[in-house]
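Every protein chain except one is present and positioned as in the full complex.
Per-chain numbering from 1; labels A, B and C assigned in written order.
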Amino acid sequence: MSNSLYVCTMNYMKRGFASDNNSGVSPEVLEKFAEINKGHVVGYGDDIYTKKAINLLKGQFGESAIPFLVFTGTAANVLSIAAATKSYHSVICASTAHINIDECGAPEKFSGCKLLSVNTPNGKLHPVIIAPLLAGKGFEHHVQPRLVSISQPTEMGTVYTVEEIKQLSAFAHENKLLLHMDGARLANAAVSLKLPFRAFTADAGVDILSFGGTKNGLMAAESIIFFNPALAENFKYIRKQGMQLASKMRFVAAQFIAYLENNLWERNAINANKLARYLCRQVKGINNLTVTQPVQANGVFAIVPKEIIEKLRKEFFFYTWNEEAGEVRWMTSFDTQKNDIDEFVSILKQLL
Amino acid sequence: MSNSLYVCTMNYMKRGFASDNNSGVSPEVLEKFAEINKGHVVGYGDDIYTKKAINLLKGQFGESAIPFLVFTGTAANVLSIAAATKSYHSVICASTAHINIDECGAPEKFSGCKLLSVNTPNGKLHPVIIAPLLAGKGFEHHVQPRLVSISQPTEMGTVYTVEEIKQLSAFAHENKLLLHMDGARLANAAVSLKLPFRAFTADAGVDILSFGGTKNGLMAAESIIFFNPALAENFKYIRKQGMQLASKMRFVAAQFIAYLENNLWERNAINANKLARYLCRQVKGINNLTVTQPVQANGVFAIVPKEIIEKLRKEFFFYTWNEEAGEVRWMTSFDTQKNDIDEFVSILKQLL
Amino acid sequence: MSNSLYVCTMNYMKRGFASDNNSGVSPEVLEKFAEINKGHVVGYGDDIYTKKAINLLKGQFGESAIPFLVFTGTAANVLSIAAATKSYHSVICASTAHINIDECGAPEKFSGCKLLSVNTPNGKLHPVIIAPLLAGKGFEHHVQPRLVSISQPTEMGTVYTVEEIKQLSAFAHENKLLLHMDGARLANAAVSLKLPFRAFTADAGVDILSFGGTKNGLMAAESIIFFNPALAENFKYIRKQGMQLASKMRFVAAQFIAYLENNLWERNAINANKLARYLCRQVKGINNLTVTQPVQANGVFAIVPKEIIEKLRKEFFFYTWNEEAGEVRWMTSFDTQKNDIDEFVSILKQLL
Partner (left out) sequence: MSNSLYVCTMNYMKRGFASDNNSGVSPEVLEKFAEINKGHVVGYGDDIYTKKAINLLKGQFGESAIPFLVFTGTAANVLSIAAATKSYHSVICASTAHINIDECGAPEKFSGCKLLSVNTPNGKLHPVIIAPLLAGKGFEHHVQPRLVSISQPTEMGTVYTVEEIKQLSAFAHENKLLLHMDGARLANAAVSLKLPFRAFTADAGVDILSFGGTKNGLMAAESIIFFNPALAENFKYIRKQGMQLASKMRFVAAQFIAYLENNLWERNAINANKLARYLCRQVKGINNLTVTQPVQANGVFAIVPKEIIEKLRKEFFFYTWNEEAGEVRWMTSFDTQKNDIDEFVSILKQLL
């Protein structure tokens, strides 16, 4: 994301608004590690903890969901694409999509596919903007559209409604495409929509989901969930070949157990979303500051006078999203506290 | 490895001899996690813990060593290969090498290179067996040898001497090849050789090292260490594109801090090696049992009557290495205890 | 190209305006085949005819030019990219570029690179529209720009001036990028500019050139010409691995000998360009018809009433370029004749 264009020069320990991956992990994760760190179990996932994590994921996403655990969000996305495509296929996504901008070309490198990205006002795809990309179907000179990939929430902090997702999946399936959802922050979307995960994934026609935990209090735990069993059939080989098969898998599993068994995911996301809305309310009236996107998850996008950005960043680290426009991104996290925001807003007001 | 040909049917918690990745993690790892799980730090490695881990690694391997952290041993190997090669190159390795057998073709998939594997009596390469593979150099019909990859210790539990490594690196460099070392169990080699790491890596002419921690008490922490700075120059892009850049990097770093700052690596490897030798001594005299490889690290290879293998495996899980020969592999781990072996040997003797 | 969206239903033998690859080959090609089809020569290019073709190419492009022969234009482009990049690089091109649209994702598949395409009014890149794409340089989350690829003439039938190319190469080199030129129709550009090839390639700062012959009267002969010897160093392996090393290379060489030794390239391109201009003049005054691009090479782009397109196509085959706009493309070829155009324009006028 364009935010990486700014190098942090602080070795700070202060909670900021740079990204939800700047936070540490929920204490429940470390407790779960201690609990399961006993004796030997077979490596690579053939153990009781992995089975439990898989079952908890099925509990959230439905019995027919087929989950696989990996380490990084990039891997969850790239391996999802690899599972759904051949190298002559294309993947349709928003130009702001993480797969398009922030993964150093890993999707192209690993899958061989071309990404067809389209500009959107708010990070959301819609059948109307996808349709023209299908014109080359059947002609061998052109990459063949195979997968539509959406982010939920989007990289712009907006959240698709169930209806919007259903429209996309219906459109995709009518055109023999599959629908992938990058849910690196899926918990924030669920809390925003006040819906169980499956209502806007499996039940809305999503075929493959990247379900993230790292950005919401886990350490390094992401999953790929197939709602279309044919796609999952040989996926274990893709994961291994993709260098994402954990030898001590129980510790990736443990993170998902901690995440799901007592609704840690929900508590964490409620906090992050609530404080993003709070931040939005606190800054909305301020002169010379425009919130540019509806705050539906845990990100606030705003245009602020360029001259204050560097000064503000010295106090609380965050990233510029759009240099030219002076648009910045403030992310809240599972551990953000109300007084972080009060302090931040107070400094912001002084600078303006 | 061929050991995965046997599916474990036990959900056991008992320490066995299947693999050193069947163990959990050293308590020091969890303690370190708790210690550093405070506040925010910049993601992706631009934080004080990662800097500390890098410095500790430089402390072991020399100031000019350039380390990068990743999650899995397969990734450490594959990305090492990718850093050193173009797709028309070949990688020379022993036929028993992990990269050749146990990584589901990830090296070929990611680097495009062909692996040229050669049979060896003990898992060790030698210039004499490499030389004939160089015959096609300069001819465009043939893949071009670029990298020699050795495992230290080997997959057969043997350990290269410093002299053997120097011979290989000299031979490689004379022929404009690079030398890669797969050190997934490097601590076990160091303890076996009674030498500091750098004596048989950097100082012996190794160009790229996969330095593992997971198999010796860490959770999921491996590193790639370049002794040839030109190879490291653009490696950050390869790691990211290889889906191995941790967003909460401090927790991978923490594992290496725990590993290196109080010689945890050494204590763990001493135990594993010592108990492998103990196991070897206990079984060596037994009738109908032949130890097939010198026990120089933490693995014991033995031929035992085929009819007892399944019975023995029901008590203590382990893998068959060579089905036809009835050769089995018994691995000790950082947490193996003397009475595990006494019990195992006692059952073994009853069965024989 | 979008023109492939229309399937030809005629088995016609009539010269049309679909593409310059719908024509056959110049008689000189077949004569040269007959001349060299004697005795044995070493395969794969180590023969006197290939040496002669290489020398003739050096005669056109300068002694330091390093040419390689291949079969297809897609191969010339893709292997050029592969020679200049690593998989984490990106290639900057116009959204209309052949590499972006008409090669079924071969550049991404073979090189692993991402293509960063930008919209242009006339198919031409300019430093001003490239500059914003360099923002992510040095940040590992983003693909790293490495190559600027331009088409000369462009896919829109326009031709870069020497000055424009020099600006692009200067900009590229200042930013440590390389400049590639897709010269599938380079002869048409040379004739248009009234300049020798090297004046707007080697001498204008181009690093790698795809120099095509097939579209201008050859059978299947394209070349990749390096003006930067470092890039050529290992290219023979890339060509072989790219499945483009001809075993009976003398017959690819023969085509270039025929093309270059008596200026066949020039005679052919003069005819095609002249008749494109003639076609343009004949249609320019017609009501309800708008020529949309300057006619600088051998293509004429025009918007015509949609209802006549199918009728016209039944008489002379051609492709629609932009369905929505009703924009069509008419290409002339080395063998197009004045009366082809007179007949075509006469029918067009009747339909309008």
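Observations
Following the convention adopted for this analysis, a contact is a pair of C-beta atoms (placed from the backbone, for glycine too) under 8 Å apart; a residue touches a chain by one contact, two chains touch by 3 or more.
A quick note: this is a predicted structure, and the numbers were derived from the prediction, not measured.
In the complete assembly, the contact with the undisplayed chain comes from B:K114, out of B:K114, B:K166 or B:R267. Contact with the omitted chain, checked across C:L30, C:L195 or C:I303, is made by C:L30.
Touch with the chain that is not drawn comes from one residue among B:E28, B:E140, B:D207 or B:E315, which is B:E140. Within the whole complex, the absent chain has one touching residue among C:G39, C:P121 or C:G285, and that is C:G39. Contact with the chain that does not appear here is found for just one residue of C:A18, C:V143, C:A258 or C:V328, C:A18.
For chain B, the residues touching the chain absent from view are 1-2, 4-5, 87-90, 101-105, 108-109, 112-115, 135-136, 139-143, 323. Residues touching the missing chain, restricted to chain A, are 44, 86-88, 140-141, 144, 234, 236-241, 245 (touch as defined at the top).
In the full complex, chain C touches the hidden chain at residues 4, 7-8, 11-16, 18-19, 21-25, 27, 30, 33-34, 36-44, 46-48, 71-75, 78-79, 103-106, 109-110, 214-215, 219-220, 237, 240-248, 250-252, 317, 333.
Just so it is clear, only the chains that are shown with their structure count from here on.
Chain A and chain B have centres, each the mean of its CA atoms, that are 33 Å apart.
Centre-to-centre, using mean CA coordinates, chain B is 50 Å away from chain C. In chain C, the positions touching at least two other chains are 87-88, 112, 140-141.
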